[in-house]
Structure formats: C-alpha cells, structure tokens
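Input: one structure, supplied below.
With one protein chain held back, the other chains of the complex are shown just where they sit.
Labels run A and B following the written order; every chain starts at residue 1.
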Amino acid sequence: MNNSPFVRKAASVQSVMLQVLLALLPGIAAYVWFFGPGILVQLALASAAALAGEAAMLAIRGKPKALFLTDLSAIVTAWLIALSFPPIVPWWLTVTGTLLAVVVIKQLYGGLGQNPFNPAMGAFCLMIVAYPALMSQWPAAGQLDFATQLQLIFGGVREVDAITGATPLDALRTALRSAASPDSELHGLRAAQLMDGPAFGWLGGKGGEWVALGYLVGGLWLIQRRIITWHIPVAFCGALFASALVLWGLRPEGFASPLFHLASGGAMLGAFFILTDPVSGATTARGKLLFAAGAGVLTWVIRSFGAYPDGVAFATLLMNILVPLIDMKTQAPVFGHKKD
Amino acid sequence: MSEPTALGLSARTGGVMVAFTIVFTALMAFTYGATKDQIDASAAEEKMKLISEVLPPASYDNLLLDDYAALGPTRELGLDNGGRVYRARQAGQPAALILETTAPDGYSGRIDLIVAVRADGSVSGVRAVTQRETPGLGDYIDPKKDKDKKAPWITQFTGLEAARLPQCKVKKDGGDIAYHTGATISARAVTNAVARAARYAADNQNRLFAAPSGSTL
C-alpha cells in the first residue's frame, strides 16, 4: 500500500495544508461577494467542530495532540464540508457532518494518511442521504441578507420553502425532465431556453460560476506551487466535459451542456481540492488519470440520472473504493518513471 | 449386502422423492384451505381501510368492494393495464367514485394512487398506494412518510371543490397546491394525476355508475 508522501513530517503537512487553505480563499471571496457572509459562519462552525472532534479522538487514541491538531488537515476537511454544504443549513447539520467526517471517516480508520474515503465527501454523502430536503435548499445569489442567513442557521424554525430553490444543476435537470413530458408547458424547450431564469448565469448558476472561477484560480496556483499535479484536474474535467458532450451533442434538448457541467455544483472544488486529496486518491501518475477520469464520468452519470442534486461526492467515494486496485494495476511502470 | 444397481437406486430415490412431494404438498394444500377465508377477509379489510382514508364510511351504504366496474387501459387515468372503479352509493343514489389511477411521471417512476371523487365533482380524498420517490425528499406524497403528521401534504386534496379543480396544479405551475422545495416533481406528478382523475370522473360519471357490477368498460 502507498501512503501519501506528505505524512512523513508534520511540518510539511502543515505547510501543504496551509497552502491549500490559501488557495481556497479566492473561491470563498467570490462566495461571500455573491451569496453573503453566512458562509463565513459555516466555515467557523465546521472548523471548531473539526478541531474538537479531532482533539477528542486523539485523546482517546493516546496520540500526541499538539502535533496533529496543528497540521491543519482537520481545518481543510472542515472548509471543504462548509463549502460543499448549502450555506444556510442549520448549525447542527454542519457540526454533525464535520464530526462524522473527522471522528468516523478519518480517525476510526486510523487518522491522517489512513482513511480510505475522503472525509469531506463522506460527510456530504451521509448528510444528503440523511437530510435531503435541508441539503437541497440553496439561496440564489444576493437573495438573502446576513441577518436572514444567521436566523436560518441558528433559528429553530425554517420557513424557507418560499425563498430558496434547488441548485441550478437540479433545477435544470428538473426542467429538462418536464420538458420531455408531453403534458408539460415546458415541452420542447431546449436547455439554453430553460436556462433563461434568474437563477442561471452565463455558464452555470448565477454567482456560482464566479465561485467556480475562484476555485479554478486557487487550483492553478496549487499546481504552480507543485502542491498538486495537473493529472487529476485535467482528467476529471476532461472526462466530465467529454461524457457531457456526447449526449448533449446527440440530444441538446435532453441534456445540460458540457460547460454548464464544469461551471456548476462541486465540479471545480472536486477537481482541484477534493479528488487531489493525496490520502484517499490514487498515487501513481497513470493511476491519477484513471481515478479522476472515472470520477468525471461517474459525476456526469449521477448528475444526469441520479436522484440527488450533485454527483461529485458520490463519484469521489465510488472511486475511492477503487484506489487500491488502481494503484496496484498502475504500479509496474512506476519503476521506470521514478528515475526521471 | 450387494451394491444396488443404477436402475434400482434411481427407482428407490425417485419413489422417496415422490412420497415426500405428496406428503408436503398435502400439508401446503391443507394450510391453504384452512387459511383461505381468513386471508380473503384480511385483504378485503385492508382495502376497506385504505378506502376509508379517502372516503368516510358514513357517506355510503352499499357493499363497496362488490360494486365495481373494471376499466381497460385508460390513458386519462394513466392505467396501462386497466384498473377498477368502485361505486359508493347512498340509498341507491350515486355518492362517490373511487378510482385507481397512476401518475406515470414521478421522480422515480410510477406512483399508484386511489382518488375518491364525489358525485358533485369534488375530490373527497387521495392516497398513494405504491411509490418509490426519494426517501426524505419526494416521499412526502405518502402521509406515512410525511414529516408533517398534523397536516400531511396529501390532505390538500381532501374536500377540494369542483370549482377549484382548474387550480389543481402546483404553485410553480400557477395553481393552488403547495409543494416542498427541491421536490417539485413528485408533487406535480400526483397533483396532475388527481386533476386528470377528477376530470375523468366528472366526464364519465353516468357511464361509470350505470355499468353493471363486475362488468368491464
């Protein structure tokens, strides 16, 4: 088995994680600009929960607390959770999800470097299956002021049905499905016409596409800093684009366009920050290509035909299961590659 | 002891097998006979319980389960393989129709419903019989799965008057029926199926009530 190359020295883990956090900042800035500062509250909640959960588990397991708490890996998990959950989920949902990620998905499997599944995506899947209604309520850009957001996060009562909608991904899929039904008023309309609503921007969801651009910028910086390699983002985006292109090319009235897929949901976050997780992802160069391409195709399949709003999380977990096999099968050429 | 011949062995095992088959088939046949009446009664009781949720038992006085007409494939009701219409009568006068109907366009496939439509054209009640909508998201169309126990979503159709039927659409489509965010499709499928069933009942009321009991239309 390959362990990630980053767990040798705590100091290097810390510096890598710090740069990952920095790389998330452009996306977070766009997020705050378009959707309000509620997300900052969620980031703080998740970070606190992650540190508390990590500290408790380290104490139980008798590991040195100071060393592992300051490596920032729990904070990265926490931020990815907060950024992939809707910004207005109740506080207990963020906290529960983060605790599950850190305690169950990371520490019960042996802590940093040992977890077979990406903790943030594991938590996302658990929570979306457990609370699909709460996890599907996304505000549109600029729709809610900070006070309303705080009230939704900390207030008990949620009368949000009227003020929130599904994600642009889900909304478009819903519209496409009704357009396929002969009884619907939308019958015969194409994706481009269905995307005329206020929730949509040029490529993806209004505002959401700018957040995705922020992640892209941060991700490119990570590649430039050699924190991640180009393999996973390129293979993931390429596979997602290609699989979307095939059916969209054949039947543009039934499927979303490839660019919409890239600019929506968790695609950019997944490509640069989630699938690139060195612990739960593949480690060899060919393995990374295979791993990320598989995730790209699965993301498109789940988005187009599945029951839940986004497919990145499920695709990541499914490919995580295959990582040992992928690493084993792609190991041989590594001997030749190592020398160059 | 001499080795048994192949033929002898086959005959012996075959005989034993037949004997066991006869004995245990008899056991099953006996149990079937002993429980059949009880099973039929339980099934009828179950059906009446379902119907009583959509139509109060006080509003009719005939033997409902015996007073039905069979429908062939009916597009208006979404029935590809046919279904049944039960006729509720009060003192011999038409009281309500209970229609089996299917919403073909649920999020995860077909949703089977029963819809009770009174003789004045109003909807008495609706229940989902089988559905496979996303758990926790679209399955609120089934009151057993609806988190709101006091006023389950599907009770919006209870007592829906004939005059309001043109507004029997989800709010997103410009009608009166509320739905849960992120799960419009399930609600829309049921709502449209109810509207179609109510319209069908109104259009065919005389024909449906007049058909002899047990006949196929």
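Everything that follows uses one rule, which is that a residue touches a chain if its C-beta (ideal position, glycine included) is under 8 Å from a C-beta of that chain, and two chains touch if they have at least 3 such contacts.
FYI, contacts and distances are computed from a predicted model.
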Name check vs UniProt for the chain missing from the figure, options "(2Fe-2S)-binding protein", "Ion-translocating oxidoreductase complex subunit E", "Peptide ABC transporter permease" or "Beta-ketoacyl synthase", returns "Ion-translocating oxidoreductase complex subunit E"
Output for the hidden chain's shown neighbours is A, B
Missing-chain contact, candidates B:Met28, B:Ala58, B:Ala91 or B:Ala163, resolves to B:Met28
By the document's definition of touch, the residue of B:Pro57, B:Pro135, B:Pro166 or B:Gly214 touching the omitted chain is B:Pro135
From A:Val129, A:Leu247 or A:Ala285, the answer for touching the chain not displayed is A:Val129
Omitted-chain footprint on chain A covers residues 126, 129-132
For chain B, residues touching the missing partner are 9, 12-13, 16-17, 20-21, 24-25, 27-28, 31-32, 35, 38-39, 42-43, 45-46, 135-136, 147, 149
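Definition applied: only the chains that are shown with their structure count from here on.
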Listed in rising order, the residues of chain A that touch chain B in the complex are 129-133, 136-137, 160-161, 164-166, 170, 174, 177-178, 181, 183, 185, 307-309
Counting only contacts in the complex, chain B reaches chain A at residues 105, 107-108, 134-137, 173, 178, 180-185, 188, 192
